[in-house]
Structures are given as C-alpha cells and as structure tokens.
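A protein chain is absent from this complex, but the other protein chains hold their places.
The chains carry the letters A, B and C, assigned in the order they are written, with residues numbered from 1 in each.
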Amino acid sequence: MAAVTELRRVLDGGEPPPGLSEADLLELHRRMVLLRTYDERSVVFHRQGRIGTYAIFWNHEAIQAGATFALDDRDWIFPSYRESAIGLVRGMPVETILQWWRGHPSGWWSPADWNVASICVPIATHVPHAAGLAWGKKLRGEDAVAMAFFGDGATSEGAFHEGVNFAAVMGAPAVFVCNNNQWAISTPIEAQTRAESLADKAIGYGIPGVRVDGLDVLAVYDAAREAVARARSGGGPTLIEAVHYRAAPHATADDPSAYIDQARVDEERARECLGRYERFLERAGILTEEHAAAVRAEAEQALRAGIAAAEAEPPPDEQLLFDNAYVDPPPSLRNG
Amino acid sequence: MAAVTELRRVLDGGEPPPGLSEADLLELHRRMVLLRTYDERSVVFHRQGRIGTYAIFWNHEAIQAGATFALDDRDWIFPSYRESAIGLVRGMPVETILQWWRGHPSGWWSPADWNVASICVPIATHVPHAAGLAWGKKLRGEDAVAMAFFGDGATSEGAFHEGVNFAAVMGAPAVFVCNNNQWAISTPIEAQTRAESLADKAIGYGIPGVRVDGLDVLAVYDAAREAVARARSGGGPTLIEAVHYRAAPHATADDPSAYIDQARVDEERARECLGRYERFLERAGILTEEHAAAVRAEAEQALRAGIAAAEAEPPPDEQLLFDNAYVDPPPSLRNG
Amino acid sequence: MAELTLVEAVNDALHTELARDGDVLVLGEDVGRAGGVFRATAGLRDRFGPERCVDSPLAEAGILGAAVGLCMAGFRPVCEMQYDAFSYPCLDQLITHVGRYRWRSGGQMTFPITIRMPYGGGVRAPELHDDSPEAYYVHTPGIKVAIPSTPADAKGILAAAIRDPDPVVVFEPKLVYRTARGEVPEGEHVVPLGQARIARAGTDVTLIAYGAMVAVCERAADALGGEASCEVVDIRSLRPLDEEAILASVAKTGRAVIVHEAPRTAGFGAELAALIAEKAIFDLQGPVLRVTGYDVPYPYWTIEDAYMPSVERVSAAVRKLVA
Partner (left out) sequence: MAELTLVEAVNDALHTELARDGDVLVLGEDVGRAGGVFRATAGLRDRFGPERCVDSPLAEAGILGAAVGLCMAGFRPVCEMQYDAFSYPCLDQLITHVGRYRWRSGGQMTFPITIRMPYGGGVRAPELHDDSPEAYYVHTPGIKVAIPSTPADAKGILAAAIRDPDPVVVFEPKLVYRTARGEVPEGEHVVPLGQARIARAGTDVTLIAYGAMVAVCERAADALGGEASCEVVDIRSLRPLDEEAILASVAKTGRAVIVHEAPRTAGFGAELAALIAEKAIFDLQGPVLRVTGYDVPYPYWTIEDAYMPSVERVSAAVRKLVA
C-alpha cells in the first residue's frame, strides 16, 4: 500500500547529481568533516566538563550537509537540537554553537543574522514556523525557501501534522527533512508509526514524498535540490525522509545498550557516511589523502580555536535575565 | 499520486451488501427517518425558541445510520456535535438529546449507559479517546470496537493526527469515520488539505483508507462492516472518508449564502440520501408507501413526545454546579 | 465619533490597522469568507484580499506557529481564536515559542503577534463556548494581556496590541459584543496598554474587574446606592498592569473586592489580591474579597447564571466589608 517505496542512492555506483563541480563536491566534503569534527570533539568536551549534556549527531552529517547544500544563503534553516551545529555550513562561528551547549547567552544567535532559526528543543514545534516563514516569503514575492529538520519521532506530534499541512495548503516553499534514524531516544520507529515509510505521510498532505539513504550525502543533496527547485518555482513543499540507523547514543546522558540492536549499530558504523563519501571522492580521483588530511586539520583547528574562544568569554551578566524578554517590558518585570 | 481513488457506491445499480435481510434494510431506513425527523424538527424547535443554537445534520443521516449499523451494542460510538443525535440508533430517548441542546443537565448522559461517548465539541479532540478506548478493550481481551465521527476540517487538527496514529501503532480496534461535507463552517476543503482525498491520509498511518459516497447509506454501511470486521479480528484501525457536500447551514446561527455554492447545494439536495435509499428500497420491492408513512409517523410521534418530555422536566437545581466535577471534591469547591 | 457595538469597534480597529500598515494580516478560522462567526472580521477579505485576511486550516497550533514564522518574514499577524476554549491547542506554541523567541534571538528579533478571541460566559451556548482563560495567558512570560470592556476601548486596545512590538493577547467579552454600545472615535484610535480606567468614582469600596464584569460591578454599585460608595476600576490590561491606579483606589477606600468569571483558584484575581496584600496591606480595613467563577467546569447554560458573578454576589461581598 505504501506509495513511496524507492530508496534513493547515488554513492556506490550512481552518477553524481548534475550541476556539482569538483569544487562543490570538495566543499560538501569540507562541511561534512567540519560537522563530524564538531560532533566528535563535543563528546570529548562534554567528558571534560567543558560543555553540558550534548545531543550527538555522529553519522547524521550526510543529511545535514547534503540537504543544506541545496540552499542559497537567503533560504532559511529550521534545526532541531540534533542539527545544533548546522549553522557551521553558513559560517557561524564554532564558539557560538559551543556556547549554546555551555548555557552561555552568546550561544543564542539571532536567526535574522544567519537565516538559521533558533535550535528547537520541543519536538516538531518548529515545523509550523518553517511553514509560516516560507508562506510569508511567498506573500512578499521573495523566492526564499524554508528547510526544517526533525526526527522520526517528531512525525507523531500534532505540530508536525499541522505545520506540514499548513505549508501544503498555502503552497509554501518549504522542504521538510525527516531524519529517520529509527529511534526517538529509546523508542523504536515501530512505536511511532505503522506505516512502511514516513515519506508516505506526504501523500496525506498532497505533496511529494521522497526516501533517501541518509548516509548517502549525494542522494540527500539530490532530493533536496529537486525539492528546493520545486519550492522556488511555486510547486509547494516536499517531505524528504532520510533513512539510516542511529549509531551513537541519543545524547551524552543516554546509554543505548539497554534498548539498541548493537549488531545493527556495528553495521551502520561500517557504512558511516563520511568515509563512504570520501571513498567515492577518492575513486573519482577528486579527493587526495593530503587534501583530506588538510581539511581535517583545518576543522580540528577550528574546534580548538572555538572552544578556546568560548572559554575565554567572560561569564554573562546576571542582568541579562531581564533583557530581551520584551521590547517594551511591563513594570512588573523585575518583581520576584 | 493519490492512492485512494475509488469512490464506493452501492445504490443506483449496485448489489446490496451481504448479510442484510429485508428486516435489516428496513431497520436502517427507520433509523435514517428517525434521524431526519429529529434534525428537521430541531430546526423548527430552534426557530420556536425551544432549543438553543443547533448544529444541523440534514443529509448526513446516511453516514451516521450506515456506519453505526455495522456496530454491535458493545461497541463504542464517539460523536462530534454533528452526530449529536446518534444515540437514537441505540435507543437513547429523544428528550435526552433535546435537553443537551436546551442546556439542561439531563442532556448529559453517561457514556457507560449507551456506549456512546459525550458529544465532543472541541474539534478532533475525541479521536485520541476512541483510540484509547479501543486499545483498552484490546488490552482487556474484549472484542469491542470504537467508532469515531469527525469532519473534514477536523483532519487539520493535531489531535486527529495523534489519535489516529496512536490507534494504528497500538493496533487498536477503531474505525475513524470522516464526514467530508467539504466545509468547515465557511472554510472549503481546499483550505484544509492539498490532498486529492482525505482517505489518502490513511497511507501515512499505515492503515486502510476507504472513500465512499456519503449519501449512499449502503456504501457507508459496507465500508464500515469491512472496517469493523477487520478491527474485531485484530487488523487494526481503518479510515473511512464519506464524501458529500453540505446542503444545509453549519448550524442554526450560520448563513451560508455568503460562501456556499448554491448550485452545488441544489444538486446535492436533489440526490438527498434518504429519498435515494427509499427509491432503492421501493425498486427492490422492500418498502411500500404505507410502511414509509408509518415509519415517518412513528418518528414524528417520537419527536412530539420527546420535546414534550423535555419541556415537562423541571428546571435544574443550581446546586448541580458543584456536583460531578470531582468524586472527592476539594474543600475550596464552593469558594467563589 | 460613531456609536458602535463592541464587536463593531473590533471590526473598525482591524479595518483601520490593516489600512494603516501593510504588514498586518489577519489569520484564523472563518475570518475571511464569512467575516468571522461574530462578524468581527467582516469586510476585511473583500477590502484587503484573501492574502491579508486568511481562512486558515482548522488548526490553532498551526495558526499560532505559522504566525511565528510570518513574524520572521516581517509580518504582524493578528490571529483569531474562534472561541476561548478553542484556543487551548495553541498554548504550547504560546508558552514554548511566542513568549520566548525574542529572548532566544538575543533580543534582535521581534514577534509582534496579536491573538484575539471572544471569551466569557452567559451567552446560552453549548459547552466550551464560555471559558475565561486569561490566567493561562497572563502567567506566560513574554506575553502581554489586555481585556476591554467598552466599544471605544475594544478599538483602542486592539489597535495598541497590533502596534505593540511584543505579543499581546486581547480577550473580547462576547457577552457584551452586541449589547455594549458606545461612542467610538473614528479613524486611528489607540488606548495605551497598562492604563486602568476608573469606570466610576467612589469612596468606600474598590471594585476591581475587567471585561464583562465591569458592567456587573457598575450595576452592583448602583444597587448598593447609599449603602456604600463603590469605586469601579476597569483594569483593561492585565500585563502591563496599572498597579498605581489599583493601589491609589485601595488607599482611598481601604476595601477591595475583585471580580472575574474565571475559576477562582490561581485566577488573575489572586494576583490582584496578592498585589494588594503586598503593597497596600496597611491601607486595608478588611479582608481582600474575590467574587469569581467556581473551580468547576463551566456549567450547562440553564444554570450558568448561578456560576457567573452577579450583582447580588458582588453586592453581598461589598456589604460584608462595610458591615
């Protein structure tokens, strides 16, 4: 009955999507390495007590880098906590994101500065925001697109439903990227849906749904490229389901051993998305070991500099408590 | 892209569904007449100031009588305000329902007495109740089914999504009947969904979806019969979309002339569901004019007796304010 | 000046503000083609087009969530919740996002959302068309809340809410939508938030109310006649709250009765009583009394009059204080 059966793949044999130069392919690689490095270092920083609890996105880099590579800077990104570092693809400083995880106010960037919405913590509640932003851009006659990221568990929330439906009805230029890592903390996908695929939900909204291999950065990019083009040309929203299997804990506080299928995790780690892409680039003669090493070194340097900058910042002024809640605060604001 | 294209019809030419005796077909007719009479009289009662604002269900009788005819008394019905009188098919007294519309406490029946849940006013919020009840029956090893009624507009609510998904995941014996009359007060179906059919939403929940002619009582019954059998045998929920076009105002307070397509309304009135079924029964030699007249007379008598009984009831005791809110009320209950 | 009903004044405010600012748009269920179930948005769709008066899908969280996104695109959305009790699905967006997003943006983005809804009881309606949810809203940081009681204030307060850079929720007392008539300034008319109105001056007891309860307090003041001279304070805005006006009146009278329809426990009346207990304790000549709805589901309408604060209940409270 499922209408969306195909799982799109490009790596391992497929043709790279049109319009990607060697430079593009390498830039995509650089972004994946930067995200991977951010994630791996953050786990260490947490162990060292230098950042707080942290939502690990190891092996989600292909989805995050691939999907956003289809965007222009005028397009908006709506991340969940799982995509906390996605601003890196827009050049957001590493320390900004680290400060969010350190509970420091300088980690709260202005969405308007980067066209990257705030990290959304309550599951799926940013989906209607993306719908509204995209619809608003359309009303203004601007051709910017909104891309929202959320997980498999998020599809069970009313906010997901209302947001995607709103975007569909308004013909809003939105792209909904579902990171289906098959787990919501300890809850497996079977406890979230009886459907064979989450992309099938698109049918109920009257929009296209696509399933891609979430560890295949070019497949993700390709699906996003199509979706963004459709959105920009007035074709309305698309739901992209990027399928993989969570191969790391939900967050630093989580111990998956109680619930996860370790064999499946090992499988997944074996087809880990960055190495897979690097092998593809090497086979294509695009990536050399020297270049890869340089990219890794650059990313590690960025993280070293980032954590140093974050730790160098003075502690925040407690008066910040009362700033920013209102433009025009009520007199009672400081009563407590 | 829509997976559910067929619109199921039985009347005008089709074969009556299996397992319906002549007596059954006439009982179905009796229920439709009773509902029709209740509705038409209620509009008059409202004009006479004998009941309050009233949600008209004229020409929705085929959906309400047809779907519930597939149920046993142990099965539960979850009505919206549009199905306010659906208890009539279970033998609920006319005056009970009239009292609800008169704001009299005796209109608040106990769901446990009839296996008919309270009239649900907040759109779609009863969908999770039906899911929970059906799941609970399954947990208890009872084979009762829950059938919930809601409109096309309701499918835009998060509560619809969460409820249907919950039922699907739990494999709950539930039947979700969407009365698609193509209007939510003044809001047309195109403003609710971009999908070609609401039944398509079933695909995203991994459950069967069926579209039926909402003015064809046997088609509705047939779809419900299949869905109930599936639910009872452990096959999980079904979404039934009963399609028609609202041919009466949303409620006594509403004036559709501002928004409705009058030509389409006239068309719909021409294929009005009760007359259509009566012509079918007459062609089949099952219904005689005498019998029909007797059924109508009986229904009119029931309404005369019902309104008389309702108006004969003494006004409620104001102390009812404080009854029933709690089993074990807090001491502050009467503070005001 | 034109003589308008309260709901006509709301409509007037919307016409005026949409004409004034192209970034303002109205979004809600049945606000467009039908002009709203109470006609509050009548004429907007024809005049400003279906893109500025939008019939939304039936999804309150979607409406408010989309409004957050519209703000990011530079709009000033005015969201209608069709009825008080049907606004509850939007509370999650309100609490987790509408009240926090400006703070989240380091104060660099604004979310000038207006949420307006008819509220309150006494209208002989079926269940859940009678709630007074203001406490849920006013307890939420980042939100402002205002409640007019007269046609002129209904226009001026809604205009102020629409122009306010912060999210403002305006509750419109549906009980007096059509019965409250009064002179309303034509064209632009703004009543700044945070200024209470002395609906009537008095010396013995301060009656503090808002919305439809202001008229009840005024009638109680009449009924009491010579027994007690009541000052009726229409607070108009719950946050920002005009503490000075309340405290000045209580300082003068030494007695306070607070009146609202909402259930008593943790209703806004508790906040008003707490304010007085903190800042006017030495002015008080007696207990601070509340006349409110009860902690029960809003009742069947045949007995709703026994739930709603009445002239009798308000008068009885006043008599207790002046006895």
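Quick note on the criterion: contacts are C-beta pairs under 8 Å (C-beta built on N, C-alpha and C of every residue); 3 or more make two chains touch, one makes a residue touch a chain.
From a predicted model like this one, the values you see are computed outputs, not experimental measurements.
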Considering the whole complex, which of C:F75, C:Y210, C:F268 or C:W301 touches the chain not shown?
C:F268
Contact with the hidden chain (one of B:E61, B:E162, B:E241 or B:D254):
B:E162
Touch with the omitted chain, as defined above, among A:I123, A:M147, A:C273 or A:A292:
A:I123
One chain isn't shown here. Among C:I95, C:V184 or C:I208, which residue touches it?
C:I95
Could you please point out the subunit C residues that touch the chain left off the display?
85, 88-89, 91-92, 95-96, 99-100, 103-104, 127-128, 135-136, 138-142, 239, 262-263, 265-271, 273-274, 276-279, 281, 284, 286-290, 294-297
Where the missing chain touches subunit A, by residue:
52-53, 81, 100-105, 107-108, 119, 121-123, 153-154, 156-159, 184-187, 191-193, 253, 258-259, 315-318, 320-322, 325, 330, 332-336
Extract the touching residues of subunit B with respect to the undisplayed chain.
76, 105, 108-113, 117-118, 121-122, 125, 127-137, 139-140, 146, 158-159, 162-163, 165-166, 169, 323-328, 330-332
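Assume only the chains that are shown with their structure count from here on.
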Centroid-based (C-alpha) most distant chain relative to subunit B
A
Just curious, how far off is subunit C from subunit A if you go by their C-alpha centres, in Å?
41
Rounded to the nearest Å, the gap between Cα centres of subunit B and subunit C is 36
Residue numbers in subunit A touching two or more further chains are 158-159, 162, 165, 169
Could you say which residues in subunit C touch two or more other chains, in rising order?
56-57, 59, 61-62, 89
